[in-house]
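Below, a portion of the complex is reproduced, with chain positions unchanged.
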Amino acid sequence: MKFNTDFDYKERVIQIFEQNHFGKHLHFKFHKIEAGRVSGEMPLINEHLQQDGFAHGGIILAISDLVAGLAAYSITPPPFRVLTAEIKVSHLRPGVGDKLIGYGYVLKRGKNLHFCEAEIFCGTPQKLIAKASTIMAVTKG
Amino acid sequence: MKFNTDFDYKERVIQIFEQNHFGKHLHFKFHKIEAGRVSGEMPLINEHLQQDGFAHGGIILAISDLVAGLAAYSITPPPFRVLTAEIKVSHLRPGVGDKLIGYGYVLKRGKNLHFCEAEIFCGTPQKLIAKASTIMAVTKG
């Protein structure tokens, strides 16, 4: 799905990310920023594991929300902002590896709501470990 | 909803939590542990905020998953273990305050699946800021 934007979506996404304490706290790094699609990775450190040594559900939820939200921002010009209204994450496989790779993308752009999804990969070879479906609400900042 | 258990559910929940790097990383502290219901709180520090100064969606997801999962463990004796199969979180209000308070509880216990929910509160006076609905899969460790 391609989206047209009349603003600098790369700068927009990076600017929003710079204001996001939590994303930086997770040491998230961008791979690619497109209009409606953002990808990146974060290291999977010991503090992010649960009792079985897998990536904790919470950390998978966090990167899912992050990349889906940044994808939503890539098609949302100022002064509008984006908030996660709801998100569902399905955990397909346990996450074992040294980093999480996330792809967030917009399924349907709306005036008030964006429908987005995210896919999270982990391990060597990379496997799809989680898939998220979310509604992002557009608000006037 | 009350559940009967024939094992020490408090010890079980605490033991699982002690093995959970991520939960400890969040500085989660228990309020109460019952059979099928677990509550607690975590501080909302600067690293957990997003670009608008609200609690980041990811951190709300993390505590939702944590308390729902611990509630599931409170009715799941060893050698069985619990993994989040899916979770949906609705963000009702922005989270503003110095801590998040979470209640996780079991809606329906099953042999292979537990259906759980979580409610997250924030602020003074406390307001319900998020509600989660999740399926926890029971596995043989």
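All chains are identified by letter, namely A and B, in their written order; residue positions are counted from 1 within each chain.
Methods note: a contact is a pair of C-beta atoms (placed from the backbone, for glycine too) under 8 Å apart; a residue touches a chain by one contact, two chains touch by 3 or more.
In this text the structure is predicted, and so the values were computed from the model without any measurement.
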Query: How many copies of the chain make up the whole complex, given that 2 are shown?
result: 4
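In this section, only the chains that are shown with their structure count from here on.
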Field: Centroid distance [mean C-alpha coordinates] between subunit B and subunit A, Å
entry: 22
Query: Tell me, which parts of subunit B touch subunit A in their complex?
result: 16, 19-23, 25-26, 46-52, 54, 56-59, 61-63, 65-66, 69, 81, 83-91, 94, 141
